[in-house]
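Moving on to chain A:
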Amino acid sequence: MIRIFKSGFLGLIFLYLYLPILVLVVNSFNESKYGYDWKGFSWRWYEKLWNNDALMDAFGNSLLIACLSATAATVIGALMALAIYRYKFPLKKTAGSLLFVVMMSPDIVLAITFLVIFIALGIQLGFWSLLIAHITFCLPFVVITVYAQLKGFDDNLLEAAQDLGASESRIFRLIILPIILPAVISGWLLSFTLSLDDVIISSFVTGPGFEILPIRVFSMVKVGISPEVNVLATVLLFISLTLVTVVTLLMKRKTEA
Partner candidate 1 sequence: MSQSPFRRFIIILTLAWLALFVLAPHFLVVLTSVMTPDSEHLAVWPMTLDAYARIWEPLYADVFWQSLALSAKATLICLLLGYPFAYIVAKMSPAWRAFMMFLMIIPFWTNSLIRTYAIKLLLGNKGLFNWVLEAIGVIDAPIQMIYTEFAVVFGLTYILLPFMALPLISSFDKLDKDLIEAGHDLGAGFWQRFYHIVLPLTMPGVVAGCLIVFLPAMGMFYVADLLGGAKNLLLGNIIKNQFLVVRDWPFGSAFSVTLIVIMGMMLWLYYAANKKVQRMGGLDDQNL
Partner candidate 2 sequence: MSKPPILTLADITKRFDTQEVLSGFNLSIEDGEFFTILGPSGCGKTTVLRLIAGFEGADEGRIMLNGQDVSKLSAEKRPVNTVFQSYALFPHMTVFDNVAFGLKMAKVSKPEIAERVKEALATVRLSDFATRKPHQLSGGQKQRVAIARAVVNRPKVLLLDESLSALDYKLRQQMQMELKQLQRKLGITFIYVTHDQEEALSMSDRVLVMHNGQAQQVGTPREIYECPNNLFVASFIGEINVFNAEILENLGDYRYLAAMDGFKREIHADRRFEAGDKVHVLLRPEDLRIEYLEDAPDRPGFSGKVLERNYTGQTLDSQIQLPSGQTIMASEFFDEDDPDFDYSINQKVWVDWVHGWEHVIKAES
């Protein structure tokens, strides 16, 4: 009885989370423009998306920013986690608090802080501003993930390595990196996800020369209905799922080897 209730509740939650996405995916194959009734299977909207240069550009830009910012955030975040874990330095507590602020701040607040600093520094809004902003808001999540992994391992390992004459950068490469690799990978995936999902921060720090998905889509769907967006969502979902599957399989093979 309780079991049924529990499964039912879980089912309801996931129905809530997936129904909108299901509607998008199904309608991406619907011949009808207005997805209220099924008028037959069609690739029509896929073609239309393919021929929509502006949207395809924005799509590509979004994926590019997501990959680049996830990679950069992972590298910088892992180094930050290491610095915080391994070294004593002035303002270390402050650094931790700042990361916490980034994590807890509402997107809208982060968005305007980024906008203000880019204007103040004279950084052109566009590719670089987007990249820096995305890296920064992903950082705390990478740091937390990697730090948690670092905390779980034996200090003596590092001391032993030092004792055997390894330099700091070699210790990092040969000992720390292999140990934190799973955390680094999940940090990357988390960053990729957050970057791809973001709307608010991107809206503020984007520029005319470099348009990314949410801005393009926003103008398309604000008034009417755009079946290309259904297709876009389906393709995004497909790409991300493939990516994650590949990463997971690679990781599995690595840990099994």
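Behind the choice of candidates: all candidates are chains of the complex that A comes from, given by their letters.
Convention: contacts are C-beta pairs under 8 Å (C-beta built on N, C-alpha and C of every residue); 3 or more make two chains touch, one makes a residue touch a chain; residues count from 1.
Predicted model only: the values in this text are computed from it and were never measured.
K.L.:
Given that all of 1 or 2 sit in the same complex as chain A, name the one that actually touches it.
P.N.:
1
K.L.:
Give every residue of chain A touching candidate 1 within the complex, in rising order.
P.N.:
My answer: residues 6, 9-10, 13-14, 16-21, 23-24, 27, 34-36, 62, 76, 79-80, 82-84, 87, 89, 91, 95-109, 111-117, 119-120, 132, 136, 139, 143-144, 147-148, 151, 167-169, 172, 193-194, 196-200, 203-204, 213-214, 217-218, 221-222, 225, 229, 232-233, 236-237, 240-241.
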